[in-house]
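I'd like to ask some things about the structure below.
Just one protein chain is left out here, and the rest sit where they should.
So, chain A:
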Amino acid sequence: MQTESVKQKCEHFLRDLNTQLHEFYIQFRAIHIDPLERKWIAVSLLVVGLLVSIIVIDAFFHGINPPGKVETVDSDSLHLNKEFAEDNLGVQVDGKGAIIIRMVAGRYSFFPKHIDVPSETPLTFRWVSMDVLHGVHIPMTNMSTMIVPGYVAEITTTFPKPGEYPMLCNEYCGLGHNHMWSNISVIAKEDWTAPVKSLAKGGSNNE
């Protein structure tokens, strides 16, 4: 009995909604819109539609997305965390040959202070904060992410051109914010060699 009345209510609601939408549509069509304005709206819709489709196609077919891996971490106890323990930071090559770079942001520096990475190679950065909100940007590249305490910011990117790049904190993190920066050397792919310790996956165990 109960389920039947719920079902009836649902049907009733849907029927109402349908009539209302129909009425809305009729009233909407009756609005006076100047023919010129109608054309302008069509052009606007086309432009907006074009921009949205470029973004959506890039996202779904070319994998062009901002960082967004929702992964949590306890920022207050990074020193007890295996992955982000001090000797495990920096550039490593995992078993499959992928380059993973683990970095810690804390007032007022990025650790380690300097890293060497190869050009034209996909690099996966894993950033964590040990205190407050930070952001990191390597100007002239796509390496940009917020570093929110409590979360791991993971971003994969490729640097096309070798050179010395600054790595800047781009989110207000305290009075010393502008002193928070370090350097990254992008080395031509053929000249780069993986750091020795990268074979010892997981680094030293400080349990």
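Just so it is clear, a residue touches a chain if its C-beta (ideal position, glycine included) is under 8 Å from a C-beta of that chain, and two chains touch if they have at least 3 such contacts; residues count from 1.
Keep this in mind: contacts and distances are computed from a predicted model.
**Student:** So one subunit is absent here. Using its UniProt record, which name fits best from "Glucans biosynthesis glucosyltransferase H", "Cytochrome c oxidase subunit 1", "Phosphate transport system permease protein PstA" or "ABC polar amino acid transporter, inner membrane subunit"?
**Tutor:** Missing chain, per its UniProt entry: "Cytochrome c oxidase subunit 1".
**Student:** For the chain not shown, which residue from A:Leu89, A:Leu123, A:Val152 or A:Val186 touches it across the whole complex?
**Tutor:** Considering the complete complex, A:Val152 is the one touching the chain left out.
**Student:** Among A:Asp16, A:Asp58 or A:Asp191, which one is in touch with the chain left out?
**Tutor:** A:Asp58
**Student:** Among A:Val48, A:Ala98 or A:Ala188, choose the residue that contacts the chain missing from this document, as touch is defined above.
**Tutor:** A:Val48
**Student:** Mind listing the chain A residues that contact the chain we can't see here?
**Tutor:** 24, 27-28, 30-34, 36-37, 40-41, 44-45, 47-48, 51-52, 55-56, 58-59, 64-76, 131-133, 135, 137, 139-140, 142, 144-154, 164, 166, 168-179, 181, 183
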